[in-house]
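So that we are looking at the same thing, I have put the structure below in structure tokens.
Excluded from the complex is one protein chain; the other protein chains are retained at their positions.
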Amino acid sequence: GPANSTESLNNAVESSLPGFDVTMDGKLRIITLNKPTTKNAFTLGMYVGFAKLLKDAAEDPNTTIVAVTGAGNMFSSGNDLTAFTSFTGTVREAAEEGKRCLNIFVSSLIDFPKPIIGVVNGPAVGIACTILGLMDAVYATDRGWFQTPFSALGQSPEACSSHTFPKLMGSLKANEMLFFNKTITATEACKLGLVTSVIPDANFQSEVWPKLKEWSELPQKSLVHSKELSRQFDRELLHKVNEAECDRLLERWQSSDCMEAVMKFFSKNAK
Amino acid sequence: GPANSTESLNNAVESSLPGFDVTMDGKLRIITLNKPTTKNAFTLGMYVGFAKLLKDAAEDPNTTIVAVTGAGNMFSSGNDLTAFTSFTGTVREAAEEGKRCLNIFVSSLIDFPKPIIGVVNGPAVGIACTILGLMDAVYATDRGWFQTPFSALGQSPEACSSHTFPKLMGSLKANEMLFFNKTITATEACKLGLVTSVIPDANFQSEVWPKLKEWSELPQKSLVHSKELSRQFDRELLHKVNEAECDRLLERWQSSDCMEAVMKFFSKNAK
Partner (left out) sequence: GPANSTESLNNAVESSLPGFDVTMDGKLRIITLNKPTTKNAFTLGMYVGFAKLLKDAAEDPNTTIVAVTGAGNMFSSGNDLTAFTSFTGTVREAAEEGKRCLNIFVSSLIDFPKPIIGVVNGPAVGIACTILGLMDAVYATDRGWFQTPFSALGQSPEACSSHTFPKLMGSLKANEMLFFNKTITATEACKLGLVTSVIPDANFQSEVWPKLKEWSELPQKSLVHSKELSRQFDRELLHKVNEAECDRLLERWQSSDCMEAVMKFFSKNAK
């Protein structure tokens, strides 16, 4: 596993891209979010990069299972908000580029044909939390917490969370996160179905990786067929939900609600 | 909140109708079921009245969130069974009028575009329980309990509960309520996903209302978009389910199963 950096280096695969480390452990492919300066936040480039990494994983006959984890203490802080301030074009152009990249990123998860497992080594915020609903299993350290502050930032749900979260948790529980910015612990997330199981932080790495490696030795066709069966009748709807969510965000990202919230975020963090 | 009757009177809005109090607390609109003689049971007139109140709430730009609660110790005892005995026309006409009013009532909940939250201050029976599945969050006092005695009264599910309850609880849990008249506590309802969270009765009013008022200050478009995203791909099916349920009830209300059960109910209560 990625906890052992020597092993990681030895098994590094060439398909890695800025912001990610990609390693193989037998037939288990591990994608590690690695951008310490922004707590593994996703830039627009990383959205497209991640989709490229999944394409590689899908095409590699030696990859049976993909794990996604984070370097350091966070899983990921979510969407890199500097995208809102650093873009050189108009606000509309920035929002459209954001929408395009987000759509590619989420589509790649909807269509990924092999089991993909979240190894949540710390807090997961925003898009780093919502993508878990498109994965096949999620293991979280008890240090983790989960937050999707959409309306607090003048935004709205993404990564099909408006569909997957109600399906996983029931709508009456999901809406506290989706509408009202509720933060939940890993234990709460596990009760609600957003996390498959929680592992004490001290044992997290040593418990998760051997299990995943063992599973990656199972018959690949059985796993791929099982995933396809559970995804195929939902896939068309998931793509529609992704489109609808991206359309809403295109409007939201250009709204004063969003601009003011993002400005407030940066001025608070600058203090 | 409605616990403070002076404030309620001060903020009373003109749109109120028989059986309801309607008040504003900032951008939070509170609809209180208030018919002490029948423990807040819904008459046919109240079904249509409630739909009218939701139309007002949807159209008012100053309303961000709607809360529904009950006056006194009950949330509501459900459908007012005197509709079965007081109607002046034929049984078929009574059943058809019941179906028409129920359909309008449930449709208004399916289509309501803003977050609507159940503030369940006591037991919720029948339709007062089933409508919770069409709301966006439900907070319940620990004094509350939940019951849908459909087959005990020779009837069948309504308010889309044949769809929402299995979605919230899983079918194997939901059917104990939907088929077999099981009564559950607030704590059980919370585990099953029919209640977002349970609050001790002593703190219920003081905990719920400030939270809801705070949420009503969130960006309205973020809330409306979030709700639309989670409802839009389910709305057509919900209307079909409502139609199907109303059709079944039209038959049930004219059946001897139902008539005998209702007669038994009144003769038991008359003792």
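Chains here go by letter, A and B, matching the order in which they are written, and residues are numbered from 1 within each.
Note that in this section a residue touches a chain if its C-beta (ideal position, glycine included) is under 8 Å from a C-beta of that chain, and two chains touch if they have at least 3 such contacts.
Please read all numbers here as calculations on a predicted model, not as lab measurements.
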(message) One chain isn't shown here. Among B:95, B:109 or B:178, which residue touches it?
(response) B:178
(message) Applying the definition given at the start, please give the residues of chain B touching the unseen chain.
(response) 150-152, 154-157, 162-163, 166, 169-176, 178-181, 237, 240-241, 244-245, 248, 251-252, 255, 257, 261
(request) Tell me where the left-out chain touches chain A, residue by residue. (result) 115, 132-133, 135-138, 167-169, 193-196, 215, 218-219, 221-223, 225-230, 232-233
